[in-house]
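Supplied in structure tokens, the structure appears directly below.
Here the complex is missing a single protein chain, while all its other protein chains stay put.
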Amino acid sequence: MSLRGKDILGLQEMTPEEILLILDTAEGMKEISEREIKKVPTLRGKTIINLFHEPSTRTRTSFEIAGKRLSADVINISASGSSTVKGETIRDTAHNLEAMSPDVIVVRHSASGVPYLLAQALKTPIINAGDGAHEHPTQALLDLFTIREKRGMLQGLKVTIAGDIAHSRVARSNIFGMTKLGMEVTVAGPATMMPLHIEKLGVRVITNMDEAIAEADVIMMLRLQLERQHQSLFPSLREYSRLYGLNLERLKRAREDLLILHPGPINRGIEIAPEVADGPYSLILQQVSNGVAIRMALLYLVVEGK
Amino acid sequence: MSLRGKDILGLQEMTPEEILLILDTAEGMKEISEREIKKVPTLRGKTIINLFHEPSTRTRTSFEIAGKRLSADVINISASGSSTVKGETIRDTAHNLEAMSPDVIVVRHSASGVPYLLAQALKTPIINAGDGAHEHPTQALLDLFTIREKRGMLQGLKVTIAGDIAHSRVARSNIFGMTKLGMEVTVAGPATMMPLHIEKLGVRVITNMDEAIAEADVIMMLRLQLERQHQSLFPSLREYSRLYGLNLERLKRAREDLLILHPGPINRGIEIAPEVADGPYSLILQQVSNGVAIRMALLYLVVEGK
Partner (left out) sequence: MSLRGKDILGLQEMTPEEILLILDTAEGMKEISEREIKKVPTLRGKTIINLFHEPSTRTRTSFEIAGKRLSADVINISASGSSTVKGETIRDTAHNLEAMSPDVIVVRHSASGVPYLLAQALKTPIINAGDGAHEHPTQALLDLFTIREKRGMLQGLKVTIAGDIAHSRVARSNIFGMTKLGMEVTVAGPATMMPLHIEKLGVRVITNMDEAIAEADVIMMLRLQLERQHQSLFPSLREYSRLYGLNLERLKRAREDLLILHPGPINRGIEIAPEVADGPYSLILQQVSNGVAIRMALLYLVVEGK
């Protein structure tokens, strides 16, 4: 079995079978990073371009490590130092990169839809590493992988995604993936951070965090993007933290075996208390480890599936 | 046969035989990027340093991919993040890099002559990746390669180079190379963008673009460097585009099998209309592909020729 299209753009257009194929492939990949010699020749002689138009340590590094462990050549391009300063369109940049015969281009961009645009314009496979507030499929896939690894299955699990739902590509990708795999998704957050008609995506909306946490098997805390202007969305960071942050007090209302996820980077003391982030139920660092495995799987499936 | 000197500084000092050696070598290299496994062990254990003191996506990426496809280790150094912020001279920086035993240093710099300075100061081979308004030899070599690939020969072909000739290192390098290989070169552009005594380089000057295009076998449109102040050189972008841009209307006056080149990044709708850039006579993306092959050839000749 293989993926239907040449690209990884979002979970919205993936079938449940495709998602499971990726998770299964990642299981085999994970073991490679645990070996003494963390390298296989699978993608030797292949060229991966990381085209990052937004800063990112973890995602860029994760893709770079994933590519190198598969023996590919990895080329990093960041927006600064690129032709964008010369006014070239992203589409022309991509066409130019394609002319150098890469096997896959990994794209992060602050504008929603850029990876889709490039996927249509190019024959080269595109992997979306996050586009605006739209999708972040590799994050959602590693989240699903992490939950399945811990629980053994996904179907029927109750998940609460909490925070600024309206601006979160992580939330969107997870909602698509989780509902497709039969999970029950609740979104929690201030009404000002909740997109209109979000229920149409098949999720339940709760604005009371204590209530939202009570029945959840999994809670995914979203990063409060402090770089955005949030003044109009809630009164203060302290107020946000009190009402929507995950702390030890609030955890008392949760199931005993609750799983806690966060896509990182975390804001300690804002959406998540340090004791919770570093506590026994937190899977935050396992998510990062699994991210390498998921990206190895995607690079492999996309390049070898050509 | 091999190159006479240790460096690739400009086409001004190359012999026709050297230019043809590079083009012939690049032909063998081009095929490597079309293989399933795009990698040969030719430069395994060699170290290439990309020292870029000007932003550049395509040239830096092209050199990096070229080096990696030859199995070399490639080290990127950009001006930001370098010792230049600490006030070190470029010459001292280069001496320090040489002390780490690289096999070649690829240099781009905004000041004309820097690669020459370094070539004299160092034993390490230097490849000029563009210096000020002086030379951009790897670009000219890939242009020559692209034309020869399409026409089968170069001698006797009529080429028009159009745009801001005075500030273009691409134009200069091409004029040197093309005249050496027996091509007939015409330069076209506003009088304000034409260097004094340019005829002494063996080219014909025309300021009327329609006339310049009529007999050409090849037209090379130069990028209008919008980042420069051009106010004093022509009235407006619109005026420039009308008088010197390449559009479908103007193309009607051209030979039917005209080849269109542009070093990129292009300004759509300014020096070249989108329909022309993306049209059937445009070789813009082939130029980029061939750039990898040319750079592989140069890295090979310079490193193995030591």
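General remarks:
Going in written order, the chains are labelled A and B, and every chain counts its residues from 1.
The working rule: a residue touches a chain if its C-beta (ideal position, glycine included) is under 8 Å from a C-beta of that chain, and two chains touch if they have at least 3 such contacts.
What you see is a predicted model, and the numbers here were worked out from it, not measured in a lab.
Touch with the chain that is not drawn comes from one residue among A:K6, A:R44 or A:K68, which is A:K68. Screening B:T15, B:T89 or B:N208 against the full complex identifies B:T89 as the residue touching the chain left out.
Within the complete assembly, A:P265 is the residue of A:G156, A:P265 or A:G305 that touches the hidden chain. Within the full complex, the residue among A:L243, A:L258 or A:V288 touching the omitted chain is A:V288.
Within chain A, the residues in touch with the undisplayed chain are 33-39, 52, 55-58, 60-62, 64-65, 68-69, 78, 80, 223, 226-227, 264-268, 285-286, 288-289, 291-292.
Where chain B meets the missing chain, the touching residues are 44-47, 49, 73, 75, 77, 80-83, 85-89, 92-93, 95-102.
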